[in-house]
Structure formats: C-alpha cells, structure tokens
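Apart from one protein chain that is not included, each protein chain of the complex appears where it belongs.
Moving on, here comes subunit A:
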C-alpha cells in the first residue's frame, strides 16, 4: 500500500508512545499553534538553554509523532545545533520527497521523508516545529527558518 511511506513504524511508535509529552515548568517561552483547516493544536514550552522542551496537543499521528521526535532531537542541544536540526527538518518537509535526509542530523526524523510526498500532511508534520520556533524566540533563542506558508 502507498501508505507505507507515510505511516512508518517509527512514526506510529512515537504516536503511540510519545516522548516528553506534557507541559512542564519552569519555561521561558511558550507558543500555541493551530492548524485552522483541521483544528489540530499544539502548545510548546521552551527553556532558554533548551534543557527542557515540553509540549501538549491534539492532533493526528503525524503532528503528534513529529512533536515527540522534535522533543527527542532538540532537547539538550545548543541553539546552533537546534537551528541546524530545525533547518534540516523543514527542508526535508518542503522537499516534495526529493530531499535525502541525513540521519546524523535528523535521527528518527528521517521517518518523515515519506510525509513530504503528501502535500496535505506536510503542515501536520511542521506544526510542532513552527510552534517550537516561536516558543524559542520568546525565550530569546533564535532557531530555524521561516518556511513559506501554504494555506
């Protein structure tokens, strides 16, 4: 089935057993993002030294697994490392399936390579990453690039 590319075991694992889920204190920046077309929501909290990234949300397997992977990949990294990871993930998601992901940088995030071939689901995968970027900015940490926003 074509869906093998979308629903990788890694994604389903993160969905069923999310890492680091739940909002925690203390934090320095928080952002709440919604996907207005489907109603998915996520709140991300960030400590300015990135020692804690916590989140909670409602949404599909792709958006929730993406949040779990984000937590796993970025928590405890330097802002430069976080920026590199963020950039790589956004590039992968916007690559329409043409970008070869680097497992060294993206870890479990490479499982999302297949999602990039489903344009309707790219924004699901990006939702936590965009919320993270805003939350980080509010904590005084600049990470990531602004992807072109598609309705």
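In this text, a residue touches a chain if its C-beta (ideal position, glycine included) is under 8 Å from a C-beta of that chain, and two chains touch if they have at least 3 such contacts; residues count from 1.
Keep in mind that, in the parts below, contacts and distances are computed from a predicted model.
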Task: Name of the absent chain as recorded in UniProt (options "Thiol-disulfide isomerase or thioredoxin", "Fe-S cluster assembly ATPase SufC", "cysteine desulfurase" or "Rod shape-determining protein MreD") - done: "cysteine desulfurase"
Open item on the list: Touching the hidden chain in the complete assembly: which of A:29, A:59, A:101 or A:128 does that?
Closed with: A:59
Task: Touching residues (missing chain, whole complex) on subunit A - done: 1-3, 6-7, 12, 37-41, 58-62, 64, 118, 121, 124
